[in-house]
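Other chains of the complex are left out, but the ones given are in their true place.
Letters A and B name the chains as they come in the text, with residue numbers starting at 1 for each one.
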Amino acid sequence: MAPQYAPSLRSRLAPMLLVLQIGFILIYAFYIEIESNVNVYGITFSNFYAEFQNVNVMVILGFGFLCTFLVRYGFSGSGFNLLVAVMATQWAIILNGIESWYYRGKIRIDLKSLVVAEMCAASALISIGAVLGKTNPVQLILIALLEVSGFVLNEWLLQTLLKVQPLNSIMLLHIFGAFFGLTMTWILFKKGAEQPFEKEKVDRKSGLFSILGTLFLWVFWPSFNSILVDNHTPGRRLGAVFSTYLALAVSAVTAAAVSSLSSPKGKLNPIHLQSCMLAGGVAVGVSMPAVHQPWEAMTIGFTAAVVSTIGFRYLKTHMLLAFQCHDTCAVLSTHGLPGLLGWLAHLLLQLKDYDDPTTAIRFAVFHICCLLITIALSLAIGIIAGLLLKWHFWRPPQDKKCFDDQAFWEFPHLAVQK
Amino acid sequence: MAPQYAPSLRSRLAPMLLVLQIGFILIYAFYIEIESNVNVYGITFSNFYAEFQNVNVMVILGFGFLCTFLVRYGFSGSGFNLLVAVMATQWAIILNGIESWYYRGKIRIDLKSLVVAEMCAASALISIGAVLGKTNPVQLILIALLEVSGFVLNEWLLQTLLKVQPLNSIMLLHIFGAFFGLTMTWILFKKGAEQPFEKEKVDRKSGLFSILGTLFLWVFWPSFNSILVDNHTPGRRLGAVFSTYLALAVSAVTAAAVSSLSSPKGKLNPIHLQSCMLAGGVAVGVSMPAVHQPWEAMTIGFTAAVVSTIGFRYLKTHMLLAFQCHDTCAVLSTHGLPGLLGWLAHLLLQLKDYDDPTTAIRFAVFHICCLLITIALSLAIGIIAGLLLKWHFWRPPQDKKCFDDQAFWEFPHLAVQK
C-alpha cells in the first residue's frame, strides 16, 4: 500500500523547498545587510561567538538527536530537524527585521539576530515534537513557518501592547511551542489511533543516540538561558548560568527519584529521565528575570522535575485516551508544564519583592495577560495550522507508514540486518 | 532470580536521592551566594565560560559515553554517570566552601568554584570506572560522595600541611580516584568472580559510542589542564594547552603502535587505544607545573602511553587473578599509572632545574610526601567505602544481573531485537 504515497516528496517537497529557498535568497538580496559595527550591544564578536555556537549545537545536534529515539525513524528525526531548523531560522531573521525594514528600508543583522532567530526555530522544533512521525517533511516545514510567524507575532504583540522586555517574551517559546504543537496534534488526530502505532518503538542503540541529544541540550542549556541576558549589570549573566546549571542538576536527580518511585518495580524509565531532566532548564528560563538566589533556581528545578515526571507517567496516556491528543515526544510534560511552572514561579518571586499591594496586583494582572495572550495565540494559530495540514493535498503518510524512515528515504546500499 | 532484587531502587534510590537533594537545596538556601564581582581573578566571564563548557562536556558527555562500551549497560553507563556527576558537583561546591563558611559565614561561588567542583566530580567518576556494572546506583552515589569528601580532605591536608598550590593538588585527582576505586573493587570482590562476567561484552555499535566519549575527552582535555592555570604570566596558559595537545597526540600514536606490537596477530585493540590515548593528558596534567618545553610534554605522553598500553594488555588480567581486583574500565592503566608517571616526571624535571642539592632534596622529600599522603588517604577512604558498600542493606546486584541495564531500567516500548 505504501507506493501509493511514496512519490509525494518529488512533486511536493522539492518544489516547495526550491521556491521557498529562492524566495529567501531574493529577500536577503534586496533587504538584508550585515551590521558591521560589532560593538552595538557592548559585546564583542569573540565574546559572543562561543555562546552562539553552544546554542547552535543545541538546535542542530541537541534537538536533532533527541528525535532519534524511534527505532525506525532516526534519519527522519535528525534530518528533518535540520531542514526545519534552517528554514525556520532564515524565516525568523526576516520576520524579526520587519520593523526595522519598515522604518529604514533595510534589515541589519548581526550575531544577536541569528541567536534570536535560532531561538524562534527552537520554538518550532518543540511543536514538531508533538507530531513527529505522523507527518511528512512538507507538513513539517509548513508547520515551522506558521509557528515561527505566530511566535514572532506574539512577541510583537507582547512588546507593543504590554511593553514586555524582549528577553522575557522570547523565553515564552516553550509555552508557545508546546501548546501550538498540542493543538495541532489534537486536530490531526485520526479515528482509531488510540492503539499504539506499530513502529513507535525504541531500541537500545536508538535510545543511546537520543540520550546523546539530550545531553547536548543539558550541557549547553546554561548558554541558551544566559546568551541574551545583557552584560551591563555585572554578574547577571553569571547568575543566569549558575541558576540554569543548578536547576538542571536538581531536575536530573529529581526526575530519577520520581521515575523510580512511580514505577511499580522501582525501575528507572530512560525516556522519563531524558525529557524530565531538562524540565529545570525550561522552568528557570521562563522565570529567569526573578531568580536571584541559587536555592530559588534549585527549588524551581525540583518542582519542575516532579511535575514533568508525573505528567509524563500519567498524563501522556490520559491525553491520548481522553482528549485524543497523541503527543510523540511528550512536549506537554517536557516544555508545556515546566514552562507554566516557570511562569508561576516568576509571578510568585516577583510578588514577594513588592511591598505595595497596588504594584503587586498590577504586576499580577500584567503577568497573567502575557500568559493569556501567548496561549490564546498559540491555540488559534495551532488550529489554523492543524486544519491546513488536514488537507490531503500534502499527502500525509498512512498510519501503517508512520514512524518509518522507509517512506521518505532510499537506502541503496543498506546492509541486510542479521 | 532477578525480581528478588529488582525493587531495591524504589525503597533505596528514590528516598536517598530526594533526601540528599532536599538537603543540598537547604544548605544552598542558607549558606551559598553568587559572587557578583566577576573580575576577582582578572578573568572576565566571557573568557572563562567557553573553557568551562569544555570541561562540562568532558564530565557529562565524555565520561558518560566512555562508559557505554558494555553492550547491555549503555543506559546505565551514561545515565548513572550523569546522576553521579551532578550529585558530586553539588556536594563538592559545599565542601570546597567550608573554609570560607567558617570565616565569613557564607560560601561565595563563581564560575571557578563550579569548575573546581566538576574536577572533584571527575575524580569520583574515575573511581566509579573500577566498579562499573557490579554496583547499583545507590552504591555509586554513596561512593561518589565519599570519594569527593576524601579528595577535598586530601587537598586541604596538602594545602595546609605542605603548602601545595591548589592547582597542583587538584591535578592529583587521577591518582586519588584510581587508587580509591581499586581499593574499593578489591574489597567488593566476590569469590568466584575470576570467571569473566557473562554480560561484560562490547559490540560494534556500543564500541563506537564509547569512542565518541573518548574523543570528547581527547579533544577537550587541553581545556581541562589549562583552565585553572592562572593568566597572570602571559603564555602560561597557551603552554598548558600546547603541552596537553602534543602529549595527547603522541600518546594516541604510541598507544596504537604498542597495541599492535603486543598483539600476536599484529592487530589493534579498540579498547586499548581508547583508554591509552588519554594517558598523555593524565600524565601531563599531573606534571604541568614543571613542563616548559613541547618535547618534554611529548616525551611524557610517549612514556605514559607505553606504560598504559602494556599495563592494559598484561596487568588487567594479572590484577584480577593475583590480587582479586576486577577493574571494569581499567582505571589503573588509564589514570593510575599515567598519574604516577606524571608525578615522577614532575619530580625529575623540577630536580633538573635546581643547582643546589639541598633545595633539590628538600623538594624531593616534599614531593614524595604529597604522593604518600594522597595514596594513603585514597586507600584508607577506599577501604571504608568498600566495607560500607559490602553491607547488604544496599541490595547490590547479583552476579547474573551484573552489567545489565534490565536490572535498573524499564523498557515498555522496546522493539524486539531481530
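Convention: contacts are C-beta pairs under 8 Å (C-beta built on N, C-alpha and C of every residue); 3 or more make two chains touch, one makes a residue touch a chain.
What you see is a predicted model; the values in this text were computed from it and never measured.
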Given 2 visible subunits, total identical subunits the whole complex contains: 3
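Throughout what follows, only the chains that are shown with their structure count from here on.
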Cα-superposition angle relating the copies subunit B and subunit A, to nearest 5°: 120
Distance from subunit B to subunit A - Cα centre to Cα centre, in angstrom: 34
Interface residues, subunit A side, partner subunit B - complex: 46-48, 50-51, 54, 71, 196, 200-205, 207-208, 211-212, 215-216, 218-220, 222-223, 231, 234-235, 237-239, 241-242, 245-246, 248-250, 252-254, 256-258, 260-261, 263, 265-271, 273, 277, 293-295, 298-299, 302, 417
Subunit A-touching residues of subunit B, taken from the complex the two chains share: 3, 6-11, 13-14, 17-18, 20-22, 24-26, 28-29, 32-39, 45-47, 49-50, 53, 56-57, 60-61, 64-65, 68, 72, 74-75, 78-79, 82-83, 86-87, 89-90, 109-111, 114, 137, 205-206, 209, 212, 405, 408-415, 417-418
